[in-house]
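What you see is the complex with one protein chain gone and the rest in place.
Note that the chains take the letters A, B and C in the order they are written out, and that residue 1 is the start of every chain.
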Amino acid sequence: MTEYLLLQALNGLIIGLIYALMALGLTLIFSVLKIVNFAHGELYMLGAYFSYYLAKLFGFPPVLAVLSSMIIVFFIGVVIEVLFLRPVYTGAVERKDEYAILITFGLSIFLQNLALFVFGPWTRRSPSFMSGTTSVYSLSISNDRLFVSALAVVFMIATLVIIGRTFMGKGLRAVSQDREAAAIAGINPFKMNLLAFGAGSALAAAGGALIGPIFLIFPTMGAMPVIKSFVIIVLGGMGSIKGCIIASLILGEAESLGSVLFPDLTRGLAYKNAIGLLFLVVVLLVKPTGLFGEKHVRMK
Amino acid sequence: MSLEVKDVFAGYYADINILQGVSVSAEKGRITIVIGANGVGKSTLFKVIYGFLKPHSGKIIYNDEEITGTNPYTISKKGISYIPQRRNIFPYLSVEENWEMGAWIFRKDKKRMKQRIKANYERFPTLGSKRKTDAGSLSGGEQRMVEIGRALMVDPDLILVDEPTAGLAPVVAKEIYSKLKQLNRVENKTILLVDQNIRQAMKIADYIYILELGKNKTQGSKAAFETDLKAMIKDWLF
Amino acid sequence: MLKVTKLTKRFGGLTALENVSFKVAKNEILGVIGPNGSGKTTLINVINGIHKPDNGDIFFRDKSIGRLSSYQIAKKGIGRTFQVTRIFRRMSVMENMMVPALSISRSGNQEALLHKSLGILTLLKIVHLKDEYGRSLSGGQHKLLELGRVLMLDPDLILLDEPFAGVHPELKADLHDHIRKLHGQGKTFILISHDMHSIFSLSQRLMVLSSGKKIAHGTPEEIKQNEEVIEAYLGN
Partner (left out) sequence: MVLFLAAMALPVALDGYGLHILIIAYYYALLASSWCLLAGYAGQFSFAHAALAAVGAYTSALLVLNTDISPVFSIPIGSVAAAGVGFCIGFLCLRLQGPYLALFTIAFSEIFRIVLNAEYRYTGGNFGLNVPPLFSQESRILYYYTILGILILSLAIMHKIVKSRLGLFFRAVREDEEAAATLGVNVIKYKILAFVITSFFAGLAGGFYAHYVRILTPNIIQLPQMGLIIAMVVIGGIESLAGAVAGALILQLAAEYLRDYEELRWVFFGLLLVITLRFSQNGLIYPIYKRLTKKSEKDHAESD
């Protein structure tokens, strides 16, 4: 039993890392643009497909495929921002919050169906990063899972370093904290919007590309993870990066262990996905700033 | 002549002009102050100069170049800095990071940035021990200093200052005014100051504009007003 | 008619109003002046229920209204306008007028209410715009519509927050006329304005706020002579 629990805890950790990547992207977008990107799951899905095709058709080495796919999705994000989200900031639309919700939701429908049309409904699996399994004591884990976790950690740390230490990252944070003050300091907030949306999209793509060899790739694969990311950003406090990482790990563990500890196993598995959502509902009602959130932001 | 605001009409609706033909100029090397009862459009004036609000008519000229309606993030490149009335630090960046952001337009030039930051620590020695502290957790007066420091990063010729001491304790306010005076007298910065704290602002002013309901009422050098401040207030109040 | 006792309102660490007490008599115009940030708009927001007082109370016709919601206060007969007008932008002028009309008279004769709002719009000279959307009106028309909307509440007490800011001289003169006329019909006003000429000519009594405290009150003549008021405007 303990072994099983340990294995579940480990699985929770891996899943938590993938969630964290995706939610990190979502939180980055929210903190700068003050928009919840409801198309985030589709960017994750695109990341998986691009990586898959780059590896399968063009023979890219898996890691390179992941990186290239992130770059492609970065630019897709940039295009989306320019075409559809820019009007929110130029005053071209009147009800900004609602427009932003509907337009990103609309994009998610569009992209999902486009994927269904272009890629077909079949499930696929990306080539593995590393074959075999590793045994630690009596636990055995596939190397792919280890590799994916390692890569996710690398991406996460890279993101944290870029946002925390580099000049560009500080600029992003400056815009997220005070748009007007940033403009006064000479930072072009429109460029930062682009950068944040692009980078956020690329992080979603990274999540998708990494999950490719472990789970299956299909057009609606983003539906569940995106909801997890919503849970995470609410739990962690909308726009808080630190909160986002802690919340993803909590969620990953809560789900993996929660379902095991549920007395009735079949229902336990079914209710696994509800745990996070319950968190979300309760947090929104009780403390909308989240567990680690800095402040309650609403776009004017 | 450094900055010239010529006959500006501006407001948030096409037919509602908070500014109704205001003309103000900030001459090089001077501290020019603009005073007037609240709501006469002093803050609106700065929003127009710094490109946050497009005027309905009128011109803004800086060093013989028209800058009417230029983006805020472009104006900072022209050597004008702006310190708005409302708190406008980045609360979750450290003091030093706040100043680095002030150097955004020359971010490639790390040497210059270091120099300017060092100069700021010399100007505001009390902040020396707080370089890693989040600006949001500083006191009100210290936050103002961080803002002034950030505005100085680009080594501007002209600084627009909007009610720098609103909500601050009198002692702190005094210190801020003496800093502004020092910037002008020692570092030769041109300052355009909009203020409600008339008595204090008067002390450091070289030239004064008085506005009333969005229009120029009177103007003149300090000597012209100093004799009887109260009579002056009475005059424009009632 | 209105009695405010020891009103205090804080926002975080900032005290916007501190121990403010005053009375407004029936059919009086009370002017409120004071430097920026002295708490004038907060005062109106508290009286009309947008903010709840932290301390003190407000009595309207001898009944406490300090704990009531905005809509209940409106129904009791207190109307207000906003410094930055808040018109329902995607509703027609007539629909804007009908919201307060229908909120106070559930069973009211629709025909009569329409008639009444047409009358008010005619008085305000914007009846030709009755089918226009709120968003297509100019700023001055917004001011008039907002006043018209308030009148549909049939309020006994009207709170006006900077009604003259930035408006044309003709419109300002019109607004003066409207206020005088309504005053003649028995309405009571609290008027906030930085337009000293307007406020001195319209108000019977003035109250001066500075940093959230009431520092003076009296007739316009008394206020003009009050050294403390001038000190307040001079700063520290």
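By definition in this document, contacts are C-beta pairs under 8 Å (C-beta built on N, C-alpha and C of every residue); 3 or more make two chains touch, one makes a residue touch a chain.
Given the structure is predicted, the values throughout are model-derived calculations rather than measurements.
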Missing chain touches which shown chains? A, C
From the list C:16, C:32, C:74 or C:192, pick the residue that touches the absent chain. C:74
For the chain not shown, which residue from C:99, C:112 or C:173 touches it across the whole complex? C:99
Check each of A:32, A:103, A:172 or A:209 against the chain that is not shown and name the one that touches it. A:103
Among A:89, A:215 or A:271, contact with the omitted chain is made only by A:271
Residue list for subunit A contacting the dropped chain reads 35-36, 38, 83-84, 87, 93-94, 97-103, 105-114, 116-117, 223, 227, 230-231, 234, 267, 270-271, 273-274, 277-278, 280-281, 284-285, 288, 298-299
List every residue of subunit C that touches the chain not included in the displayed model. 48-50, 69-71, 74-75, 79-80, 82, 86-91, 95, 98-100, 102-104, 106, 134, 149-150, 152-153
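By definition in this document, only the chains that are shown with their structure count from here on.
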Centrality ranking, top chain (CA atoms only): B
Centre to centre, using CA atoms, which chain is the farthest one from subunit B? A
Inter-chain centre distance, subunit B versus subunit C - centres from mean C-alpha coordinates, in Å: 33
Chain centre separation in whole Å, for subunit B relative to subunit A (CA means): 42
How many angstrom between the C-alpha centroids of subunit C and subunit A? 49
Of subunit B, residues touching subunit A in the complex: 50, 52, 71-73, 76-77, 81-82, 84, 88-93, 97, 100-102, 104-105, 107, 150, 154
Subunit B partner, complex, touching residues on subunit A are 167, 170-171, 173-174, 177-178, 180-189, 294
In their shared complex, subunit B is touched by residues of subunit C numbered 14, 35-37, 84, 138-140, 142, 162, 165-168, 194-196, 200, 224, 227, 229-230, 233-236
